[in-house]
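What follows is a structure written as structure tokens; I'll ask about it next.
Of the protein chains in this complex, all but one are displayed in their positions.
Chains here go by letter, A, B and C, matching the order in which they are written, and residues are numbered from 1 within each.
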Amino acid sequence: MTCRIKIAVQHDDFDLAAEEAELCIGDHGVGATASFVGRVRGDGDNVTDPLLALELEHYPGMTENTLTALAEQAADRWPLSGVTVIHRVGRLIPGERIVLVLTASAHRQAALTACEFLIDALKTDAPFWKCEERAHGKHWVEAKTSDANVRARWGEHG
Amino acid sequence: MTCRIKIAVQHDDFDLAAEEAELCIGDHGVGATASFVGRVRGDGDNVTDPLLALELEHYPGMTENTLTALAEQAADRWPLSGVTVIHRVGRLIPGERIVLVLTASAHRQAALTACEFLIDALKTDAPFWKCEERAHGKHWVEAKTSDANVRARWGEHG
Amino acid sequence: MSTLHLRYFARLREQFGLDAEPLGIPAVPYTVADVIELLIARGGVWAEELGGPRVFRVAVDQEMASPETLVHDGAEVAIFPPVTGG
Partner (left out) sequence: MSTLHLRYFARLREQFGLDAEPLGIPAVPYTVADVIELLIARGGVWAEELGGPRVFRVAVDQEMASPETLVHDGAEVAIFPPVTGG
């Protein structure tokens, strides 16, 4: 089964509806698409030094290779007809979209499970780094052990 | 925690991007949205009597009540800030979208899990019926045991 | 006498050739199972759809019901095949 794979690393925002439509165009075998959108979560108003922005850095080349490899792993594990991963980089403010993971399949379970695998694996495997910008200064976000634990559910190589 | 709930049963198509944006507008606490789109899956070209269309019937009133109850159950079980469920009715052709389930949360796991719960529960609990239209005639789609089994994972009342 | 508002959907609506009808029942405790018995007694497609091996569901006042669910005067009782949405 061939799986359409689209990977993009860009500063620009993406259009969820356009991406979903594109992944299905001309393919009436798609019965389900699942998508995940990550957003910059702001702090509430009652925080003394709220988040102003996130600056997203990445490792050009390795990022695209890693995301492509993860998409191919997903397509090997589940019967997918399409995978789209778009990750934004640069400066993003609270409320903005950061990442899109989108999967298409004949069957809903495959689309949902592969979408969850991809965002879990992206979080621990793809070379992106977040730096928080607050009025009191900037600091790099530390990796979470919980993300590694969630990733471990899927096995070492996806 | 309050959860925005939007339920719609309509013939018209929906705009995934607009719905995702609407569920997050003015709420910078959203860190993740998960969505599921079900589509009318066509048969391949090598089928003698391919699907021409699906006619979707529902039980007005009970449908909206059931979907609202499921959204409320999801908001009780997971920390959600928003749930949107849109289900189309009437005649739909292969490739068309049938249903949207969309969840928003501060945390990705809650958004993803609740989205999966909602589509699984909708499939067995909400009063919709599909009738297949083929050149050789119409016939009502039979409920799948597999859907009931998947639903059972979540417990009797969600 | 009490009156129920029966509704039929999907295949049952087509088989019965109607989507709704009033049904008079005795004004005593009366269950979903009693309603179904009354309909099966009509014979024909009624007995075929509701008295044989075919699976169907019943909702009372738009809530899923079981055979033991009591129906009251004015209740909306819907009978339909297992659902297939999504």
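Here is the rule we go by: contacts are C-beta pairs under 8 Å (C-beta built on N, C-alpha and C of every residue); 3 or more make two chains touch, one makes a residue touch a chain.
Because the structure is a prediction, the values reported are computed rather than measured.
J.: So there's a chain missing from this view; which of the remaining chains does it actually touch?
T.: The undisplayed chain, in the complete complex, is in contact with A.
J.: Any idea which of A:Gly61, A:Gly90 or A:Gly155 touches the chain not displayed?
T.: Touching the chain that is not displayed is residue A:Gly61.
J.: Touching the absent chain in the whole complex: find that residue among A:His28, A:Arg41, A:His87 or A:Arg108.
T.: Considering the complete complex, A:His87 is the one touching the chain left out.
J.: Looking at A:Cys3, A:Leu23, A:Val83 or A:Ile98, which makes contact with the chain not pictured?
T.: Checking the options A:Cys3, A:Leu23, A:Val83 or A:Ile98, the one contacting the hidden chain is A:Ile98.
J.: Since one chain has been left out of the picture, which residues of chain A touch it in the full complex?
T.: With respect to the unshown chain, the touching residues of chain A are 38, 56-59, 61-62, 65, 87, 98-99, 119, 122-131, 140-144.
Note that in this section only the chains that are shown with their structure count from here on.
J.: Can you work out the whole-Å distance between the CA centroids of chain B and chain C?
T.: Taking the average C-alpha coordinate of chain B and of chain C, the gap between them is 27 Å.
J.: Taking each chain's centre as its mean C-alpha position, how far apart are chain A and chain C in Å?
T.: 49
J.: Of all residues in chain B, which are in touch with two or more distinct other chains?
T.: 38, 119
J.: Hunt down the residues of chain C that sit against at least two other chains at once, touch-wise.
T.: Residue numbers touching two or more other chains: 86.
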